[in-house]
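The complex is shown incomplete by one protein chain, all other protein chains being positioned as in the whole.
Which chain is which? They are A and B, in the order written, and residues in each are numbered from 1.
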Amino acid sequence: MKRPVLVRRDRVLPGSQAFAFVAGLVVALLFGAILLIASGHDPIEVYGRMWSSSFGSTNGLGRTFNRAVPLALAGLAVAIAGTMGLWNIGAEGQILAGALGAAWVARIGETWSSPALITAMLVAGTIAGLVWALGPALAKAGLGVNEIITTLMLNEVAVRVVRYLLNGAWKDPASLNFPVAPKLPEAARLPGLFGRAHLGVVIALVVIALVAVVVNRSAWGYELRIAGSSGPAAAYAGISLKRKILTVLLVSGAIAGLGGAIELTGNAERITEGISNGYGFAGIIVAALALMRPWAIPAVAVVFGAVQVGGSSIQTLGVPASVADILQALILAGALIAGVLMAYRVRWVSTRAQDPSGDGLEAVAGV
Amino acid sequence: MSEASIIGLFVFTIRFAVLLYLAALGEVIAERAGVLNLGVEGMMAMGAVSGFLVGLETGNPWLALIAGIIVGALTSGLHALLSVVLGADQVVSGLALTIFGLALAAFIGKDKVGTPPEGTFEPLPVPGLSEIPWVGEIFFQQPPVVYLTALAGLGAWYVLNRTRVGLGLRAAGESAATADAAGHSVVGLRVGAVMVGGAFAGASGAYLSLSLAPGWTEGMTAGRGWIAVALVIFGAWSPGRAALGALLFGATLALEPRLQTFGVDISPILLSMLPYLLTIAALLLLSIRSRNRPSPAPAAIGIPYRREER
Partner (left out) sequence: MPDAASEDAVLLRGIWKRFPGVVANAGANLRVRRGTIHAVLGENGAGKSTLMNVLSGVYRPDEGDLVIDGRARRFSSPADAIAAGVGMVHQEFRLVPTFTVAENVVLGASPLRIDKRDISARVDALADQYGLAADPTRPVWQLSMGERQRVEILKALWRDARVLILDEPTAVLTPAEADELGGIIRRMADEGRSVIFISHKLDEVKAFCDEATVLRGGKTVAESLDVREIEPTRMAELMVGDAGASVAERPAPHPVGKPVLELRGVNALGSRGLPALIDADLTVNEGEIVGIAGVSGNGQRELADVVAGLTPTTSGSIVLAGVDVAGRPPRVRFKAGLAYIPEDRLGVGLAPALSVVDNAILRSYRAHRRGPLLAVERCKRFCEGLVEKFGVKVGNVDDRIGSLSGGNLQRLLLGRELSGEPRLVLAAQPTRGLDVQGVRAIQQLLVDQRDADTGVLLISEDLDELLTLADRLFVMSEGRLLAEFDPTTATRAEIGAAMAGADGAMR
């Protein structure tokens, strides 16, 4: 009897993550095709529609980029915390908080000029995201409280804060008692870029570039990477872990908050409790696929944005939009499997304890 | 505030508690084995849709429940494969499972949204006991899943604390290398725990679509999976304390639509934040208390295990 054992390769194959991502994409499309065929759809037609709607026209490309913005910023928020080995699962809530902060500015700044209003909204959203991450950051840095659970719980709280406001103080008097906020003023709309794309695409790219530079090139980012790789080495170099934990979680929340503000001014007519639309969770997958590296995030985010835009376009073919979410999860699953297979090789070893044939005798070490 | 409305509150406290407790019990089992599974929401949705569809097809609530259980376990197999067998990060894999389960459930149930349910669970009065005033109405005129859940809680406690498998499972969650050295298969125990956990989450979902809120709509789990995750922490990873937590959190869910009836001038939305805030408070207390004794959290949670073979 033989059984497979995974043995770690001495060196990870070069370019393996890009390959794993592509492999994940292929696996996801294949599984998706099976699902589509089983439910009586033609996968070629469906995938063709998804492609043409997301990449086939200027407008489509714009929509794809717009979708990619909150995905990328959420992914970036997760990635910067991940650089230090921390999990910010609260991007969903921080996006909501950011949108809320921006919406609040729009309420008090109705008379301001458009550039001033939009700038103030983006700043307010960033601060609101930071504030939403403050509790988990303090608890982690001060008491070592697991940040995964605290940030996760605050997602659900954020949804309810928005719901509370929409049912009360922020309810549109003209809404016939429906719990919706009034429309944003025209001055609060982010200017367009090309086609349907808005200026948020540029802002997101600038922030990503900035974070990439900070993480990879600045002294602060260097300290972050040292602390993420080895606590004792960081301590020896005189780096305070607590302060790093606190600041990186706050920055992470701020980035997600900015994402929420951009989504509000760029894509939404008004704030709703669904404005985050799962971006925070999808952002975790984006960051994982990008291996927490900021510069790899835009590519992954654009693919995910395209999948989402394509997903909504196929509804006219009678295919549910949830295909997009299924594909996203399967891309990750496929990439994880491909990644493991590339980092390890499979070896077959004997299962019999006292097998004198000598098959199990070769060195277990990497000879 | 009438007597009927108070009894109604308690009846629904129990019913919501059962929804949360079933899922939380599964999560307790997985986490005690050392695997965090943030896919509860997705597994519940899969259990709900498959239970509902099988109910439509067969008209038999028991077949429908069994279908929900099996589908829940199979869904969790994805997490078991990625995080236990392949050693991927449990957080990422679990969240992917939530996204996947919710979406696949929506995909499968698309054509049946709004279809009147068949084969739902009806209340099953326990002979004799159901006659007791108040107590009988609250506890003993419930759908059968409620009674089974109480048995499941006892069973889970027994297996975890009074059997060899349970001892090995808890060892795998506290110190995987120790369990391995003692001759237990850590991967086997963890895969098993995740899939049993998935079965419980699937049962919770099927109970939702067959009994608590019969029918199917997209997103009908409405974040209850997250409350179940919270409940595990609030209940300090113990089936017993999680049951008490389930009653408390169940009460807030049952109270939400009734606040106004009771003339309480607090927004039900604020009330609905309570489970999450209580869980954060519980975590803070645990970490303060754990300074000079071990935390009740399984020590090896989140850490993939692979025997070190140099």
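As a convention for this text, a residue touches a chain if its C-beta (ideal position, glycine included) is under 8 Å from a C-beta of that chain, and two chains touch if they have at least 3 such contacts.
Small disclaimer: the values here were computed from a predicted structure and weren't measured.
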| item | value |
| --- | --- |
| Which displayed chains the unshown chain touches | A, B |
| Contacting the left-out chain in the complete assembly, out of B:171, B:210, B:242 or B:283 | B:171 |
| Among A:119, A:175, A:229 or A:315, residue touching the chain not depicted | A:229 |
| Contact footprint on chain B, counting only the chain that is left out | 161-168, 170-171, 174-175, 177-184, 293-294, 299, 307, 309-310 |
| Touching residues (missing chain, whole complex) on chain A | 11, 213, 217-220, 222, 225-226, 228-230, 232-238, 349-356, 360-367 |
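Keep in mind that, in the parts below, only the chains that are shown with their structure count from here on.
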| item | value |
| --- | --- |
| Between chain B and chain A, distance of the C-alpha-averaged centres to the nearest whole Å | 27 |
| Parts of chain B lying in touch with chain A, wherever the complex brings them together | 36, 38, 78, 82, 86-89, 91-93, 95-100, 102-104, 106-107, 110, 218, 223, 226-227, 229-230, 233, 267, 269-270, 272-273, 276-277, 279-280, 283-284, 287-288, 297, 306, 309-310 |
| Residues of chain A defined as touching chain B within the complex | 5-6, 35, 39, 87, 89, 135, 139, 143-146, 148-150, 152-157, 159-161, 163-164, 167-168, 278, 281-282, 284-285, 288, 320, 322-326, 328-330, 332-333, 336-337, 340, 364-365 |
